[in-house]
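What follows is a single structure, written as structure tokens, with notes after it.
Only a single protein chain was left out; the remaining protein chains are all shown in position.
A and B are the chain letters, set down in written order, and residue numbers restart from 1 in every chain.
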Amino acid sequence: MNNNEPTHIQSYSRLFMVLLGLFLLTGLTIGVSYIHMGKLNVWIALIIASTKATLVLLYFMHLKYEDQLIRFSFISTVLFLVIMISFIFFDISFR
Amino acid sequence: MMKAAQDHKGKTIGMWLFLYSEIILFGGLFVLYAAYFNRYSSDFISGGHELNRIIGSINTLILLTSSFTVAASLTAVRRNSNRTAGLLLGFSMVCGLVFLVNKYFEWSHKFHAGIYPNSEQLVNGPPGVNIFFGMYYMITGLHGLHVIIGSLLLGFSLQKLVKRKITAESHAFLENSALYWHLVDLIWIFVFPLFYLVL
Partner (left out) sequence: MNDVTSFYKTPSPQHLKGVWAWLLTQDHKRIGLMYMWAVLFWFIVGMLMGLLLRIELMQAGKTIVDAKVYNSLFTLHGVIMIFLFVIPAIPSIFGNFILPIQIGADDVFFPRLNLLSWYLYMLGGLFAIISLFSGDFPDTGWTFYVPFSVTAKSNVSLTVLAAFILGMSSMLTGLNFITTIHRLRAEKMGWMQIPLFTWSLYATAWVQLLATPVVSITLLLVVIERLFSLGLFDPDKGGDPLLYQHLFWIYSHPAVYIMILPGMGVISEIVPVFSRKSIFGYKGIVWSGMAIAIAGSLVWAHHMFTSGMSDVAVFVFSLLTFLVAIPSAVKVFSWISTMYKGSIEMSPPFFYALIFIYLFSLGGLTGLVLGSAGTNIQVHDTHFVVAHFHFMMFGGTGFAFFAALHFWWPKMFGILYDFKKAYIAAILTTTGFVFHYIPMFILGLQGMPRRYYDYLPRYQTGNFLAGLGGIVLVLGILMMIVNLLSSFKKRVPASSNPWGGTTLEWTVPSPPPLHNFIHAPEIPAYPYDFSQVNRNDESGSGS
């Protein structure tokens, strides 16, 4: 249960590739915002943002190599947030 | 107590648990954003037009880069390149500072333009625009506070690195400060499109 072996070391090149990916996605989200698709724009922006966030989480924050407990509880936290928002829409969408 | 002191994984778990509480804290504000965007879509769009997309984009790139340099500093420490690690950490802190300076300019520009909480322009204008800027100030304000805290944590990490209290074998403080910094980055990743790219 005590885990003191050295944790996986992320190489500089891998980290840099992730940064490039993040820059590209940032450019993409800025570009897409000029194409007007109504409500769809929000969802696309959120999907791109979530992709960027996933990259940061998996590689910068090491989530790819972490314990199941952390991955499971992280997803649960996000799920709780999603439920908070969506359940409120039961109210505000139907007033 | 004996066991916990050497349990690196446990310290990581503790830090992630703390991050969850921060995610939910900001989450409450995103709940409000979602509800109000649904109600005031066109006002949010016109509000979004007033924000400076260029500063917003630059700030995004700055935070992303600083996240990279923080992660890289951890790699450096693990490879015993303490000097490189120190430089990377220092650079990250500078990024944080630049971000805050940009924010300061953004906010003061808005204030001068009469766009601030409870200003005449906002109170007498469309309600959705008032809410947009209320949310803007609330979220970027709370986020800015976290940038300050994160920068301080990076600063303490740098100090410990210099004093050789952070080493290849023992670097939990740096690792956890790095996680906090990445969280600050994560929040901005969502704030940026939701406020600056509503077009």
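A few remarks follow.
In the analysis below, a residue touches a chain if its C-beta (ideal position, glycine included) is under 8 Å from a C-beta of that chain, and two chains touch if they have at least 3 such contacts.
None of these values were measured; they are calculated from a predicted model.
The omitted chain makes contact with just one of the residues B:135, B:154 or B:189: B:135. One chain is missing from the display, and on chain A it is touched by residues 1, 69, 77, 80, 83-84, 87-88, 90-95. For chain B, the list of residues touching the undisplayed chain reads 1-4, 7, 9-10, 13-14, 17-18, 20-22, 24-29, 31-32, 35-36, 39-40, 43, 117-118, 122-123, 126-128, 130-131, 134-135, 137-138, 142.
Criterion: only the chains that are shown with their structure count from here on.
Annotation: 15 Å between the Cα-based centres of chain A and chain B.
Against chain B, the residues of chain A that register as touching in their complex are 2-4, 6-7, 9-12, 15-16, 18-19, 22-23, 26, 29-30, 33-34, 36, 39, 41-42, 45-46, 48-49, 52-53, 56-57, 59-61, 66-67, 69-70, 73-74, 77-78, 80-81, 84-85, 88-89, 92-93. Here chain B touches chain A in the complex through residues 3, 6-9, 12-13, 16-17, 20, 23-24, 27-28, 30-31, 34-35, 37-39, 41, 53, 57, 60-61, 64-65, 67-68, 70-72, 74-75, 78-79, 178-179, 182, 185-186, 189-190, 192-194, 197-199, going by the rule given at the top.
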